[in-house]
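Can you read through this structure? Questions will come right after.
Apart from one protein chain that is not included, each protein chain of the complex appears where it belongs.
Going by the order they are written in, the chains are A and B; count residues from 1 in each one.
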Amino acid sequence: MPRIQLNVNKRMYELEISPWVSLLDALRDRLNLTGTKKGCDHGQCGACTILCDGKRILSCMTLAIMKNGAEVVTIEGVSEGQKLHPLQQAFIDHDAFQCGYCTPGQICSAIGMLAEGKAKTREEVKDLMSGNLCRCGANIGIIDAIMEIHGGLSHE
Amino acid sequence: MTQDNNAVGKPLSRLEGKAKVTGEAAYAGDYQVPNLLYGYVVNSTITKGKIVSIDVSDAKSYNGVIAIFTHENRPDYASLDLKHADMDAPPGKVFKPLQNGDIKFHGQPIALVVATDFETARYASTLVKIKYEEQPFETDLEKNLGRAREPKKGLATALKPPPPKPKGDFEKAYEQSPFKVSTEFIHGTEHHNPIELFATTVVYEGDGKLTIYDKTQGTVNNQVYVANVFGLHYKDVRVLAPYVGGAFGSGLRPQYQLFLCAMAALELKRNVRLTLERKQMFSFSHRPQAHQILKFSADKEGMVTGLSHAAIGETSLYEDNIEIVSSWSNRLYPAENTHFEYKLVPLCLHSPIDMRAPGGSTGMHAIECTMDELAFKLNVDPLEFRLRNYAEMDPESEKPFTSKALRECYIKGAEKFGWHQRNPIPGSMSKGNKLIGYGMASGIWDAYQFPARVEASISSQGKLLISNATTDIGTGTLTVMTQIAADEFGLSIQDVSFVYGDSKQPFSMFQGGSAITASTGVAIVVAAKALKKKLIKKVKALANSPFHVFQDDAIVFRGGKMMVKHEPSVSISLEEIIVANKGRAIKTTNMGKPHLLKLRKYSKATHSAAFVEVEIDRELKTINVTRAVTAVAAGKIINPKTARSQILGSMVWSLSKALREETILDSTLGKYMNPNLAEYHIPVHADVHDFDVVFVEEKDELINELGVKGVGEIGLIAMPAAITNAIFHATGKRIYKLPIHFDELLKDRIA
Partner (left out) sequence: MQSWKYTEDYHMNNFDYFKPKGIEAARELIVSIPNAAFVAGGTNLIDLWKYNLTNPSALIDLNHTGNNITVQEIDSGVRLSAFATNASTAYHPLIENRYPLLAKAILAGASGQIRNMATNGGNLLQRTRCYYFYDPDSPCNKRNPGSGCPAIDGYNRMHAILGTSKHCIAVFPSDMCVALAALDARVNIAGQKSSRCVPFTDFHRLPEDTPELDNTLGHGEIITSIDLPHKGFASNYSYLKIRDRNSYAFALVSVATGLELEGSIIKDARIALGGVAHKPWRIREAEDFLREKQATEKTFESAAAIILSGAQGFKFNKFKIELAKRAIVRNAAMALNPSIQKPGAQPS
């Protein structure tokens, strides 16, 4: 079976893996990193968003084998130890989730989106975050939370 | 209620927040279990007929496949329908997976492949070869309205009674009224589509014992179901659901992945996980299609004289799923003459299941759009029309409400929104190349309370422990229950734990109908009072206790201590009480239940008023809901932060219901054509603009010990109609079909 290496949350993993295993299933079923969620498995909801080599991507739409050697950050690697990432805290403060299932994807996506540096206004943030669905309807809290951090960054 | 109220009413952040933002929160398909097998379901590709043959040989021989279950080789299970009927089962014959080769709906589960990993199970499922004999089918409500009939009655009828009996002489009143409106509404199918896929992880504990992590709104419901179906002792089945990734009604009943996963685990004596695909999420539970005809009339003073509402819903071939669609108008508006009907058409589809604000959001959309039309005919402002017809008593039952602050909703909501800026003439308001429309509507939902049991105990560390089997489907239940319990004991939030999402804990009904805060919350109050009584008794019984000279009602609990209210120096900490009890926890289990006898004299309901601004592109007709305010009267609000989120969520659902989501049914093929989240359009962030919530003060000392009524559904009742009415106001065009496609507005110029 093919053997691949993945750096996930600053830890190296070596995996024997069939070519047809998605990166999402590799993270969840092989590495037990179940913080990354499966909501559609077809690139339609954004729940499986992770950061791969610094960019937000959908882990359901890529094969683990295609990411051999890549550096992956999942929701489990976003905080530094017990210290939450400011965006995680902003999500709590703004009640930016209800059931919490889309939350890891929303947060990873927002981190990637902010790093892209292309959104200047709230309307642009909303558009660039629209690949992450929230069925509970926590949209306003989510965008409020991101705007808090977005504002923070732009003042730096 | 306690005077030392600290936490209740505070906008606390969700206590499970950290677990949810770090990925620690484990949902049903997330549990790490050793030696896990993975299931994958094969679904019927025909709509009605029989399986002639099912050949699993290729699939079975594929490396890694452990077992394949079909109707031909499935293990025995309970044959009685009764054993399969869960607490939410409607009248009829419950669907039993793999019962036989009969196909009753497209996507019916017909085989389960179990393999060593997910990918193998998924692949092997494509190797199962099925031959069918197809039969003719009907799936479209609109084409089968002629077959509508009265729903069957059963246990569920208690919660969902038929529409009220007619009053007066509607036909005559309608005939004679100077102002009247007749409308016809068509609502399409919707699917709940929580983002979490339905999943079950079954841990086989040996000796026929199962620990089940399930996606459900009712741990006890599913525990009893699994035990009944597979002939297990109740105590040997434990269902856990501490985190539920949304459900919106779809988890009210045990779904087929639970059945199949438990069956496989028992038969193989192995741990098994079964996660459905998004496509399979369209093979059970949906909001049914509905067809409604309404006739409302008014006199020249603008008082409603007649209300007639007939609704036809859709159900499956095997169960009569009932919604309360046509029973609402006379609970809001007084009318001497009424006529209400509700009928069903059985179709070759899976059974509908309650979906957020079931029935109410369907019926009230039609009612409130019809009221808007009547107001327009009368040349009366739609808000003024509602106020003119405001019911102080419930006109339908002629009983007083336990509380009703709808008037305040109208006034505060209108004020916040700026309703007075509305020019009544349709199409008269604009901004650049956008037409502006203002619309409003009223909302009403029942205030339910189910019996619930709660265990309350003081731990050896002097902390309060509360437990109940309810789930927290994202509503904020954990936080709210902790707040209620903390206040009952005058403790800080940190000193209270709430254990939930576990069928092993004391009884709770499923989490639905906006009932859990009242149900479990009241049980917490009852149990806390009983526990305090017990503690007082214990302390008084201690040798040399300074408390025994004081009456029980002079003793309070505050800051982790039991003390005399007016002599705070006389006190003992909870920790000391436990030490005095030889380190043993002190506990009590109590039942909270609605005061049915007292409440029989009253009508009980939550209310709301929604105000909406839409912007419609003058030429392209694209529609944006740019602003919305929902004002809610729902009794006491335990946590304004999580409650606001509930209403905001419902407002996004309202936008979705009015303008976005729709399951496309191809009645020639007999199946849903968009079983995915790319073409089943739920709102994206870019759709959601300036939404706001107002909670009006509503003191209710009759409804229950807490004065709460629930906020899960009420936000979705008024706003879909308010959107529809705003579109009329912007364009002069009434659209009677949901969801509204913006291109309907193009038609005027095409003609």
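Quick note on the criterion: contacts are C-beta pairs under 8 Å (C-beta built on N, C-alpha and C of every residue); 3 or more make two chains touch, one makes a residue touch a chain.
From a predicted model like this one, the values you see are computed outputs, not experimental measurements.
For the options B:Asn6, B:Gln99, B:Ser545 or B:Asn674, the residue in contact with the chain missing from this view is B:Asn674. Check B:Asp76, B:Asp207, B:Asp553 or B:Glu619 against the missing chain and you find that the one touching it is B:Glu619. Only one of A:Ile65, A:Leu87 or A:Cys102 touches the chain withheld from this view, namely A:Ile65.
Panel shows chain B; residues 45, 123, 126, 279, 617, 619-620, 622, 624, 660, 664, 666, 668-669, 671, 673-674, 676, 678-679, 681, 683-687, 741, 743, 746-747, 749-750 of it touch the chain omitted from the view. With the whole complex as reference, residues 1-2, 18-20, 22, 41-43, 46, 49, 55-58, 60-63, 65-66, 68, 109, 112-113, 116, 118, 121, 123-124, 126-133 of chain A touch the missing chain.
Definition applied: only the chains that are shown with their structure count from here on.
For the pair chain A and chain B, the distance between C-alpha centroids works out to 29 Å.
Here chain A touches chain B in the complex through residues 18, 20-21, 25, 28-29, 32-45, 47, 74-76, 78-79, 84, 88-89, 91-93, 95, 97-104, 107, 123, 125-127, 129-143, going by the rule given at the top.
Listed in rising order, the residues of chain B touching chain A in the complex are 13-14, 16-27, 29-30, 32, 117-119, 123, 193-197, 243-248, 275, 277-278, 473-476, 641-642, 644-646, 648-653, 676-678, 682-688, 691.
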